[in-house]
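Inspection log for the structure reproduced underneath, given as structure tokens.
One protein chain is absent from this view; the other protein chains keep their places.
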Amino acid sequence: MQSAEHTIKPNAIPRRSFLNLAFFSSLALLLAQSLAALVKFLKPVPSGGFGGEVYAGRVDEFTVGSVNRVLAGRFYLVRTEEGLLALWQRCTHLGCSVPWVDAEAQFHCPCHGSLFNNLGEVTGGPAPRPLDIFPISIRNGEVWVDTGKPIQRSRFDAGQVTRA
Amino acid sequence: MPTWIESITRSRLWRSFFRHGWPDNPLDRSLVMTSNIFFHLHPVKMNRKSLRVTYSFGLGVMVVIVFGILSLTGLLLMFYYTPAIEHAYSNVVRLQTQVPFGQLLRNLHRWGAHLMVILVVLHMARVFYTGAYKPPREFNWVVGVVLLLLTLGASFTGYLLPWDQLAYWAITVGTSVAGYAPLVGSQARLFLLGGPEIGQEALTRFYALHVMLIPAAIVLVTSLHLWRVRKDGGLAANDAD
Partner (left out) sequence: MAQVPNKVAFPKDGAKTYSLVELVKGAPTVMVEKGPDNTVFSFPVVALLELLLVLGVSALLLLMSLARNAPLEEFANPTLTTDPAKAPWYFMGLQEMLEHGHPTLMAVVLPTVMVLFVMAIPYLDNDRRGSGRWFTSPRGRKLTWNTTLYALLAMPAFILLDNAFPPRELLRGMAPDFIAQFAIPAVVMGLIVAAPVLALRRQRPTMREVMLVLFTMLFVSAIVFTVTGFFFRGPGFRLYWPWDMPGGYSPFDNL
């Protein structure tokens, strides 16, 4: 007993505390690992469907000033003087589908009354930003819209319009 | 007591079930409460003050009763429901039009869910206005708030299951709200819906939450809630002078 006591350094951690620390830190690590695995398990796996390239029609079908609904792509194709704009119909406020109301000549959201003009700019209501847009590519006079890459914007500018 | 009843209640079989005699005396009336799993939540004797109708209005007990009715009707509805977007709606239509008492069962479940939310809110108001949250009952009040949130969660996840226009847009609006929470908002919404928009994944997740996870949590937390009521000395009315 006497000699054993002398071999212990004065600042050494007692065996009991060391084992306690080792045990409880392993337990915490195990829990953290399981939690991380659970989060990874619950994270949605990407699937197909709406989100690919959608054919909207031929360029000359869309007259200047018209707002055309493309059901399959869940967007509106707007033809202005300068070109084309594909507006996602999902309201930036709470996700409702925003219909174009011909009588009012604007987008009018039924959920909370957000209003957007034909460029998707907010003209009234609680929506915090303009309607999101999708990139457009024109090949051989055909309009293709990539619904997988919605673009959020804080205001409208001319660069968002695809020339046609 | 007729002798034939006595011969039954004195048999070894009967006494292996019930460890108390006929409850016509104080001892056996106490044993009914302490030796029965369903009654043992109650004390043997209760203060008349805590039984006054105008004190508690029986709201907490009614919540437990409605939850029982919801569990029962919900279980029966599961026999006719498939959580798939191609089948969910037609299953509900079939339940209402072809299954005997199907419409009644769905009505009971729907109105029961609304009633439970109302009763939970009223119960909370009752506990607050009678000052029953005061020490030593602070923690049980917090447990109660958790139960209110679980009740709302149970009702909200069930709202999507009929897969009609009402369900779809109510849940769209409801879950978009989550997206505004700073930092974690859009991720929380993604985990809840299983994708960027409401679809099959959302229906699957809401179904699992609605029929299993949230009810199990409600049972567990309610056990804690009732256990704490007993540990903290029953209803606060007992302490009032």
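Labels for the chains are A and B, by order of writing; each one numbers its residues from 1.
As a working rule, contacts are C-beta pairs under 8 Å (C-beta built on N, C-alpha and C of every residue); 3 or more make two chains touch, one makes a residue touch a chain.
It should be emphasised that the depicted structure is a prediction, and the values quoted were computed from it without experimental measurement.
In the full complex, the chain left out of view touches A, B.
Within the whole complex, the absent chain has one touching residue among B:V99, B:V117 or B:L190, and that is B:V117.
Among the residues B:I8, B:L75 or B:L104, only B:L104 touches the chain that is left out of the figure. Between the chain not shown and the residues B:M33, B:L150 or B:L192, the one that touches is B:M33. Across B:I65, B:V99 or B:L226, the single residue that touches the chain missing here is B:I65. If you put the hidden chain back, the residue from B:I5, B:L166 or B:A216 that touches it is B:L166. One chain is missing from the display, and on chain B it is touched by residues 23, 26, 29-30, 32-33, 39, 42-49, 51, 55, 58, 61-62, 65-66, 69, 85, 89, 92-93, 96, 103-104, 106-112, 114-115, 117, 125, 128-135, 137-138, 141-142, 145, 149, 152, 155-156, 159, 162-170, 172-174, 177, 180-182, 185, 197-198, 235-240. Residue-level contact of chain A with the missing chain is found at 71, 74, 89, 93-94, 96-99, 108-113, 124, 126, 128.
In this text, only the chains that are shown with their structure count from here on.
A straight line joining the Cα centres of chain A and chain B is 36 Å long. Here chain B touches chain A in the complex through residues 169, 172-173, 175-177, 179, 190-191, 193-197, 199, 201, going by the rule given at the top. For chain A in complex with chain B, the touching residues are 42-44, 47, 49-51, 93-96, 111.
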